[in-house]
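Take this structure first; my questions come after.
Of the protein chains in this complex, one is absent; all others appear in place.
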Amino acid sequence: MDFNLLVGGQAGQGLKTVNSILGKVLFREGFNIFSSSDFMSRIRGGHNFMQLRISDQKLYGPDNEIDLLIALDKKTAKIHKEQLKEDGIVLIDGKSEIIDSRAILVPASVIANDINPKGINTVFVGATLKMMGLDLENAEEILPDFFVDEILEDNIKLLRRGYKAVEKIYDNLKKNVTGKEPEIFIDGNSALGYGALSGGLSFYSAYPMSPSTGIMNFLAQQQKDYDLVVEQAEDELAAVNMAMGGSYTGIRSMSGTSGGGLALMNEAIGMAGISEIPLVVADVQRPGPATGLPTRTEQGDLLFAVNTAQGEFPLMVIAPRDHKDLFYSSFRALNIADEYQIPVILLSDQFNADSSKNIPEFDFESLEIKRNLIKKADYGKKEYKRYEFTDDGISPRAYPGQLEDGLVLIDSDEHDEKGHIVEDGEMRKRMVDKRACKLEKLIEKDLNEPEYFGEEDIEYLLITWGSSYGPAREAFQLLQADGIKVGLLSFNDVWPLPKNKLKNLAERVELVTVEMNSTAQFKSLIASETLLDVEHDILKYSGRPFTGKEIYNRFLDEVIDNG
Amino acid sequence: MDFNLLVGGQAGQGLKTVNSILGKVLFREGFNIFSSSDFMSRIRGGHNFMQLRISDQKLYGPDNEIDLLIALDKKTAKIHKEQLKEDGIVLIDGKSEIIDSRAILVPASVIANDINPKGINTVFVGATLKMMGLDLENAEEILPDFFVDEILEDNIKLLRRGYKAVEKIYDNLKKNVTGKEPEIFIDGNSALGYGALSGGLSFYSAYPMSPSTGIMNFLAQQQKDYDLVVEQAEDELAAVNMAMGGSYTGIRSMSGTSGGGLALMNEAIGMAGISEIPLVVADVQRPGPATGLPTRTEQGDLLFAVNTAQGEFPLMVIAPRDHKDLFYSSFRALNIADEYQIPVILLSDQFNADSSKNIPEFDFESLEIKRNLIKKADYGKKEYKRYEFTDDGISPRAYPGQLEDGLVLIDSDEHDEKGHIVEDGEMRKRMVDKRACKLEKLIEKDLNEPEYFGEEDIEYLLITWGSSYGPAREAFQLLQADGIKVGLLSFNDVWPLPKNKLKNLAERVELVTVEMNSTAQFKSLIASETLLDVEHDILKYSGRPFTGKEIYNRFLDEVIDNG
Amino acid sequence: MVNEQEFTIAAETAWCPGCGNFPLRKALSEALQEMDLKPSQVAIFSGIGQAAKVPHYIKTNGFNGLHGRSLPPAIGARVGNHKLKVIVESGDGCTYGEGGNHILHNIRRNPDLVHLVHDNQIYGLTKGQASPTSEESIKTGIQVEGTTSEPFKPIQFAVGMEASFVARSFVGRQDHLKEMIQRAMKHRGYALIDILQPCVSFNKINTYQWYDKRVYRLSEDYDPTNLDEAFKKSREWGDNIPIGVIYKNEKKTFRDRLLLEDDQPLVEKEFESGDADKIMEKFK
Partner (left out) sequence: MVNEQEFTIAAETAWCPGCGNFPLRKALSEALQEMDLKPSQVAIFSGIGQAAKVPHYIKTNGFNGLHGRSLPPAIGARVGNHKLKVIVESGDGCTYGEGGNHILHNIRRNPDLVHLVHDNQIYGLTKGQASPTSEESIKTGIQVEGTTSEPFKPIQFAVGMEASFVARSFVGRQDHLKEMIQRAMKHRGYALIDILQPCVSFNKINTYQWYDKRVYRLSEDYDPTNLDEAFKKSREWGDNIPIGVIYKNEKKTFRDRLLLEDDQPLVEKEFESGDADKIMEKFK
């Protein structure tokens, strides 16, 4: 069972509410669910839409063929008509002209005018639930999360009236019921923020920027319950340098932004490199360059992130592949930043950020916070040197005030073991080597090889990094079902690039990267790091995410037919 | 003949004056000359030195074995003693203790106390000229360029007294006299600035940053004679955005900085990419990351420059190989920026910037400024569209006010042909392709293949980019003289990477990059662009430039012995 | 009166119905029209935000640049072609937040341009975070219990810095706003107008009504050239908010300080590479 619902309308019509309530109800009902959104960079008007895909099978991404189109305005019906399946249905406001024979009318504006003219959207929720054969219990339970007291009653009424206004239509919607672990339904930005919070984040300083602001929103809400400070900085330069200051004093600190903000944070990320201050920065990518398409998705910042900042220094870049991974990756990023005293960039994107998915509850038992700070007891009268040379390049880290006699001096210039500016070439060389050494250790000890899906014996290997995993995973299954000998390699750690699995697999197969950008950046990275020739790339750069079927079809066209 | 002179002392002792006067005199005398400097990031004290190497043969870089060591303080003699050739000589102030048997005393402080206590350095100039067997004519002619009227007389006296105080020593200094074209003696920053000025630069906006400030200094001095505005901005963000504004209104505009400043200019460079505003930015590299070593040299910004800014857009990166090239490259950069309406990064470095060399006079006849602006006459009533789709992706460029009825609208968001914000995926895709198309044309029409030096039949290929050319060129000659079958490929255009010559040569030989960085960035770039395996890299990252002999020795050790 | 609607574009905007940006645009285009300017003689520079979309919705040359960077490219334009009428226009967040350093230093630079700040006391485009000018008590998704800073006071700041022309207006006072814009256009030097512009979607405190009740025109005998008085006046906020030219001070402009020889715009000058060859003498 694979059922796809699209809710569309103008910005400001309360689409997000419809989507969120329906999403949560369907989640509680026990469906697998993938919810994604397509927003314009404006507050009202225009055309926005959200997709809710449900199934009894696991879902990895959106689909563009629609079963049920919920049109909050006329434009929606027009724009998305083409996507409607043969047996698809359009749910539309009663006063609208019927532009499609498959339309079902709901007198939404009439009902709303009766009760509360702003509540058209809630009527649609009620009607949709009825059509899907679900009851109102879950919806009514959820409603208080979305409406303040004054309008709650109205909305319950609106919901019920909508419910009554139409008939049940679908009766074969299958839920995922067998042996399910406890699950949550979460969006990508919250998952990322949640992972950081679970890692003991004490300070998040950022400047609002779509599509990263959701991380800050999530964390800001937690301030009352946790020892956490969320500060909106005057600009990104302040944001990232504040985080470094926090980290210097010993607390876990992080910043987040999108590419344009990352461009302003570069210099500081380099500083975290040379001054060995743990720093985590999330870059939630959107199509660039410059302002680009603020509310759309792309994976165009890879090489920029990997080559962030002038000069050379150890850096890790992690591109979480999905919602579960977003949580565990940001938790892990904080550990790695602390362990190696380096900057870590979390490379998410709008597709990750603004979509929601049901995933297993997070396993807090498995989480271990590793601060890698010195123990005060070890430093009686021993002199403290912030950049002490050690075998693995990692110096003992104290925070200011921790030691009564030890001072912590950090520097953005090249420096000696005590942190003082130096200019001599020998010390420069040793310090560069010291820092490089940390990355060596990270590669040996903490780098995650990509995850492989597929049989031993394959002819093609799909390669993804970050969020293109989801749609590619679906394509992989479709291709497999066709009997094509294909495997899927999904990279999460992208810098340093883990090479072993890729090299092993590459020997006998044709390589295909699947990337949301126009220049196949991951293909370049693979070439520069492994000299492997990736024969094909399936690229997309319209700002809209891939669907599994799209990759499947393009694979057949571009890889097999041109093979 | 190869004679190497080192002047050392504390910051503030007037070293630069000694060096500049000697340099110019030796140039006028007809020697080939390479002058380089080693400065600390401070104003007084410490230890600085400058090297003047002269020869009758062409010179490409500095040498570290010293013939004549001019020690303005005791430290200098100590520090550089080891570098002194067997028959080397130390010229030292009379009141110093003699720390080396090869010392010759000049009573510099005594003389200076007589005439002007601040003039010790000028006494040394006089003494040096005498030892080298040169007369005072050139020096006295030059002196007014260095000293204001009030102290000019004193300095002439100091010079003469110094001259009288020692004996002639060298009598085999050979000049380069045969068939010489007219030449100039110029430093790298001035050459770069001069090239831009010759390209019709009207506006240079920058924020001071070593080692790039010399460009701004050079240009600021020209303001009285040319229609040029040099503006010191409040920060690099302002600097680069100002330049874009200038360029938008139709004048040639440029900014310059070092890596830390480039990190702040990224977002704007990306904007120049998407909004198709011609923009030239010079990055005069120093060792990074962050503050690093402000007055030293490195080639550590290559991949950062190539991958500047989030997102994808056409960009060119040119790394001038030497002083002649610095001039022609910045001239050319302005042409290319205008022709393709793209950002161009000039990647120089401190070694280029702060060294001086004799080179042929610039050939102004060969320079042709190509603005690529529309002709007003072509636009009668035709509607003007800033981003009009064309075959080669290059849209007709007008400036605001140029057309009575045409308006010029540029945008950092994705946009349509008229410059208005768009969000639809199809237009996005077309615009990305349009911009990419320009780079295709550039590659075909305007990309310079690297210069090759050597025979047809080689076993090893030295590969350099930018300024490592000079020392590598010397090493290449030394290796050739040893009968080693080696060639040298010197890249000037580094992005897009010209591949033809390299691929042709690579077939039969071992590849060796020579780079001033610790991670062999050019090797990575070659790998990602050509899949060629560069077997060796000769790297240096102490902040000090290579010498030819050093590369030569390391080649023997690291390439041949480990071959 | 010139050709009506010379500066008006019919295209749909991305602004919310009822937004204060509409009346602002109206006042601006009428002001320009009445001043006998042609669209091609004017260039508007903006950053990023809802306000910053103005160049798309009005018929002039336009430079829709980066968030926070509306002022610097306008300086470049003053260098390239000082015959263009330059208007800088952006939101409160873009101007006073991300772009704070540029307004600080351009007050010192005193370029001859008009700076219109759409001050809705909120980050509109990014969906309602506090901006530098937001009231301390505002609650948003980020500022869950209000801001962690005092509000930035643009007029007080600009008067405190002795900016050349400092005014406040309100989109709910069309004639006043138009007059302010025209006076600013005629002023020689940097002219800032902080324009109260309600955001109907996110700012539930500073609404049309809120401003409407509070703003009052400066009296006829108010002397905007008296700095001390202006500094006092600049601090009035709350129940009574003065609109008008709060401070004025004619002084040397940026262009006055450049070393250019004549009045011909740089963009119109001819240059031959050979003109530069004489510099070689310096290197001989």
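Brief remarks on what is shown
To keep things simple, chains are lettered A, B and C as they appear, and every chain counts its residues starting from 1.
FYI, contacts are C-beta pairs under 8 Å (C-beta built on N, C-alpha and C of every residue); 3 or more make two chains touch, one makes a residue touch a chain.
Because the structure is a prediction, the values reported are computed rather than measured.
Among the chains on display, the ones the left-out chain touches in the entire complex are A, B, C. Touch with the chain that is not drawn comes from one residue among C:49, C:132, C:172 or C:265, which is C:132.
Note on the undisplayed chain: of the listed residues B:139, B:230, B:344 or B:520, the one touching it is B:230. Contact with the chain not shown here comes from a single listed residue; of A:52, A:192, A:229 or A:394, that residue is A:229. Check A:83, A:249, A:480 or A:553 against the missing chain and you find that the one touching it is A:249. The chain not shown here touches chain A at positions 28, 183-186, 190, 194, 197-200, 202-203, 205, 222-224, 226-227, 229, 231, 233-235, 237-251, 253, 267-268, 271, 275, 331, 361-362, 364-365, 367-369, 399-401, 403-413, 419-421.
Interface residues of chain C facing the missing partner chain: 97-101, 104-105, 108-110, 132, 144-153, 156-157, 159-162, 228, 231-232, 251-252, 254, 257-259.
The chain not shown here touches chain B at positions 12, 40-46, 207-210, 213, 216-217, 220-221, 223-224, 230-232, 234-236, 260, 290-291, 294.
Assume only the chains that are shown with their structure count from here on.
Averaged C-alpha coordinates give centres for chain A and chain B that are 43 Å from one another.
One simple way to say how far apart two chains are is to compare their mean CA positions; for chain B and chain C this gives 40 Å. Shown for chain C are the residues in touch with two or more other chains, namely 14, 48, 66, 68. Touching of two or more other chains is recorded for residues 237, 267-268, 271, 275, 411-413, 421 of chain B.
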